[in-house]
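Missing here is one protein chain; the remaining ones are kept as they sit in the complex.
Letters are used for the chains, namely A and B, taken in the order the chains are written, and counting of residues starts over at 1 for each.
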Amino acid sequence: MSEYIRNAWYMAAWVGEVPADGFLARTLLDRKWLLWREADGGWAMVADRCPHRFVPLSRGTFAGGRIACGYHGLTFDGSGACVHNPFGGALPDSARLATMPVVERHGGLWFWPGDPARADADLIPDFTFIDAGAPVDRSHYVMGVNYELIADNLLDLSHAEFLHVESFGTNGSLFSHGAHTVEQDETGAIWNKWDMTAAPPPGWAAPLLGDGGTVDQALHIRWHAPASLALFIAMHPTGEAQPLVPPMANPHILTPETQGSTHYFFTHDPGPEAEAMARRVFLDEDEPMISAQAEAMAGEDFWDLKPLVLPSDKAAILARRKLMQLRRAEAE
Amino acid sequence: MSEYIRNAWYMAAWVGEVPADGFLARTLLDRKWLLWREADGGWAMVADRCPHRFVPLSRGTFAGGRIACGYHGLTFDGSGACVHNPFGGALPDSARLATMPVVERHGGLWFWPGDPARADADLIPDFTFIDAGAPVDRSHYVMGVNYELIADNLLDLSHAEFLHVESFGTNGSLFSHGAHTVEQDETGAIWNKWDMTAAPPPGWAAPLLGDGGTVDQALHIRWHAPASLALFIAMHPTGEAQPLVPPMANPHILTPETQGSTHYFFTHDPGPEAEAMARRVFLDEDEPMISAQAEAMAGEDFWDLKPLVLPSDKAAILARRKLMQLRRAEAE
Partner (left out) sequence: MSEYIRNAWYMAAWVGEVPADGFLARTLLDRKWLLWREADGGWAMVADRCPHRFVPLSRGTFAGGRIACGYHGLTFDGSGACVHNPFGGALPDSARLATMPVVERHGGLWFWPGDPARADADLIPDFTFIDAGAPVDRSHYVMGVNYELIADNLLDLSHAEFLHVESFGTNGSLFSHGAHTVEQDETGAIWNKWDMTAAPPPGWAAPLLGDGGTVDQALHIRWHAPASLALFIAMHPTGEAQPLVPPMANPHILTPETQGSTHYFFTHDPGPEAEAMARRVFLDEDEPMISAQAEAMAGEDFWDLKPLVLPSDKAAILARRKLMQLRRAEAE
């Protein structure tokens, strides 16, 4: 079990997950939180725990930007202040809820669990591509494993050749025609890039090319600490500037729910069919494999288990190292 | 997790729960026990664990006040003595079952898990009111939380205004017309009393009063360590000696099954309808809230969590302090 990075932006929810006249209750980094939209259009994010008897306020009654505890009636507003005490009398300073900075960006709500004074919204990773492209649906589900194992999975896309061979495989051209590079950019992001040159096209693409035509294919993934990833896919007829099909960009934003479970925020083409396809890949292919990995690791530290390191692991290992550095810095 | 108080009376069962020609097996304070009525009308209470291979004797055969182990046949009587050894030969002193003092009182069976020499039956809290009033049914169920959290719940009846607003609420008159006092009596009991004066009556009571008539209402609860409580409710037309409806008195006797589960002994008007009503309040209203509280506390000590303390918590806090004093005294 590794400490969470605290001075960093995490995504709490898609805006659309919060009911119009209510709140969203969600466990984030082991603690329960409430999110609601304030009358002024801003956002409230308060602890889902009454300071009196610790029961979840989400069991209470919400109206007009105030939540009343269902046990003894103490009522709080979005600033965390107690605004009603049925018993009358003054309340001590401890009668308030914890809060966190929360910012709406790219259709998501981002929170900063560390020092509020350092919560600079410019540090939120750039996901403007979500709204810049064709319309998408935003989805969310919880995967029952630690977020670092999911980031490992995404940072080594060669697994698509085996685990997703029927959906996202590249017919082996990743190995036969691919060049692998790992880069760090000016925002601190780590990029893992597979670039295939003059590769045989996948079956569905062959009819779009001339006889014997080949493709250049890019499979790039970007990681920002702690675990906000973006996947970029492009395919061109070899040597041509015009893409064969519109390039794809997808968020894969991971936020720890607990040490053993992770919120997974993603997008897909509109409609239930595309959502079912995405869930099939995540839930039927990735999750069972990563869960089996977590079970095999049995709570031991990744490095203590002395993993065999392949060149294709470079990006995942750089990301793990960066988290270790951040943890060490926060511990000091 | 707090040590159990050992030199105190706890209730093990209602007499009616013990089968006429058999035994009752029940876990009490983390250990398994057997209870049966002896031929002379007295009671046996012996450990439900064979000293040979530790299997529960309740898996064996009971007849004539003797229990034979279902594994290798050792047989014990209600004094804990081994009265039959299939293999013949003398047995060492360790071939006996642990026992506890057990006393029948007020239709319940009370046991003393501490020093038997100190087990003075006069210290059993007074519940004579159970048989003194109209006939009642005695019921029992297990609530999946620590007994101190249930005692907290009962010792602060203001929660009825929120959690039981549809069943036991007082239309807010507890806050608008109520006086709150906390007392200790000569038996060591702590009393939490809400007394409402000239309060608007509940809907069902209004027709029994003149136009604009008000009521005086008493909501008193009594606590004996470790967790035997009694609830007393009375309602009078304001200023009159004659009660509007017969006053109510109910036992709420709590015995730890384990650190995380509690036997709850209570009474209700005869018949299944009244039982269903009582269970609804306990199981559908109280238990989910207290379970959510226990989950939020996640095994941490109540005081370490620095609860916000309200004046209405006074009785619950006095009771928790008394348990701490008793624990400290027993540890010495």
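One rule holds for everything that comes next: contacts are C-beta pairs under 8 Å (C-beta built on N, C-alpha and C of every residue); 3 or more make two chains touch, one makes a residue touch a chain.
These numbers were taken from a predicted model, which means no experiment stands behind them.
K.L.:
Hey, which of A:208, A:305 or A:329 is the one touching the hidden chain?
P.N.:
A:305
K.L.:
Would you indicate which residue among A:152, A:257 or A:287 is in contact with the undisplayed chain?
P.N.:
The one listed residue touching the chain not shown is A:152.
K.L.:
What does the interface between chain A and the hidden chain look like in terms of residue numbers?
P.N.:
152, 156, 158-159, 161-163, 175, 288-289, 292-293, 296-297, 305-313
K.L.:
Applying the definition given at the start, please give the residues of chain B touching the unseen chain.
P.N.:
Within chain B, the residues touching the omitted chain are 32, 49, 51-56, 59-60, 68-74, 85-89, 91-92, 94-95.
The rule is simple: only the chains that are shown with their structure count from here on.
K.L.:
In angstrom, rounded to a whole number, how far apart do the mean CA points of chain A and chain B lie?
P.N.:
Centre separation, chain A to chain B: 48 Å.
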